[in-house]
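A short write-up of the structure that comes next.
Just one protein chain is left out here, and the rest sit where they should.
== subunit A ==
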Amino acid sequence: MAQPETAPPQTAPAPVPAPVTPAPGVRIDGLTVVYKTTAGELPAVRDVSLTLEPGSITGIVGESGSGKSTLALSLLNAVQPPGRIAAGSVEIDGLGDVVGLAGERLRKARGAHIGYVFQAAQNSLNPLKTVGKQLLDLGRSHGVDDLRGLVREAKELLGRMGLDGARVLDSHQHELSGGMRQRVGIMLALVLNAHLVVLDEPTTALDMITQANILKIVREVHAERGLTTLVITHDIGVVAEVADRLAVMYGGRLVEQGPTREVLHAPRHPYTRGLIQAIPRLVGDIDEARALPGRPPTLATVPKQGCVFRERCALRMDICETDDPAALADGPRIVACHAVGVKERA
C-alpha cells in the first residue's frame, strides 16, 4: 500500500481558487447552548462568537466536553434535547438565522444547504439498506426530481474520492471499511450541493494512512466545489493539516482564535500554549512534551463566574476569579485572557 504520507504538519493549505458557486459565510454571535440537568440548566457553550469566512476552512479544537460538538450541531439548529439554544444567533448566507428556523424549512436546510459529516466510527448509515437506497431516500426527502442525475453525481463524488461508486452504492454499511464509510458520509453531505460542510471528528478512529487520505480529500473537495468548511476535532494535527483558521474551545468558551499558522507558531492563550507543548515531536526529546496539569471541566464543574481555565492556568491572577475575560481582537487574532494583556500583544 501507499507510503504513510509524511506531510509536514504545518503545510499551508492550498489557496482557495475562485469558487464556482459562492460559498456561504457564517456568523455565530453570542451563542449559548444549555443542557437541562438535575442541577438546573448548565451551559455547554457560552457566549461564543465565531465567523466562518466564505470559502474558508475553520478548525475547532477542544478536549471532550469542551462543547465543540454542541457548537457544530448548533449550526444545523440540531442540539438534541435536553439541550437547547438559549441565546445568540447563527447567521448563514442564503438561509438567515438558523436558530429561528423550524419545521420543514429547517429540515430542507439540513442536507441541501448544510452538509454534516459524522465521525467514521459512528454508524451514520441505516444498517438494513444499501447506500444507494439511502441516497434515493435522501433525494426524495429533498424533492429531487432527477434521481438518476443524483445517482450519477454520487458516483462521480465517490469516484473522485477513489472509490468504485457503483459498488459502494450497492453495499450495506457493514460491507464498508471505516475510511470508505467516511467517504460515503462526505458524499451524502455534498451530493445535494450543500456549500457549507460541518465535519465532526472526521478522522477519529481511522488508521494513520486513511486519516491522511481523508484530510487530503477534505482539502481538495473543499477547493474544487467552493465550500465553507468547519472541522471539529480534538486533534491539533488535523487542524494544522487542513484549516485556514483555528479556534480553541475550553469549557464551553472560545478562548483563542486566529489564522492557523499564527496560532500554532505563537499561541497566546495559556491553554493553547499548554496544548501545543503537550504534543510530542517526531524529532527531539520526548520529555520536551509537557502534559497540561489538571483535568478539563465537565458541564457540572465549569466555574460559574470568572475564567473557565483558571484552575489549570499558570498565569492565574486575582481578576480571573471574578471576571470572565472578554474576547479581544488584535488584527485577525482573538484571545480571551486577562493575563495576555494588551501590552503583550503589541
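Following the convention adopted for this analysis, a contact is a pair of C-beta atoms (placed from the backbone, for glycine too) under 8 Å apart; a residue touches a chain by one contact, two chains touch by 3 or more; residues count from 1.
Note that in this section contacts and distances are computed from a predicted model.
Chemist: For the chain not present in this complex, what protein name does its UniProt entry give, out of "Peptide/nickel transport system permease protein", "peptidoglycan glycosyltransferase", "Putative Zn-dependent protease" or "Ion-translocating oxidoreductase complex subunit E"?
Modeler: "Peptide/nickel transport system permease protein"
Chemist: Touch as defined at the start, partner being the missing chain; which of A:V34, A:V48, A:L76 or A:L150 qualifies?
Modeler: Looking across A:V34, A:V48, A:L76 or A:L150, the contact with the absent chain belongs to A:L76.
Chemist: Quick one: say which of A:S56, A:S124 or A:T272 touches the chain that got left out.
Modeler: A:S124
Chemist: Which of A:H172, A:K216 or A:H234 sits in contact with the chain that's absent?
Modeler: Selected residue, touching the omitted chain: A:H172.
Chemist: Among A:A109, A:L264 or A:V302, which residue is in contact with the omitted chain in the full complex?
Modeler: Within the whole complex, the residue contacting the unshown chain is A:A109.
Chemist: Spell out, residue by residue, where the missing chain touches subunit A.
Modeler: 73, 76, 78, 80, 107-112, 116, 118, 122-130, 137-138, 140-142, 172, 174-175, 188-189
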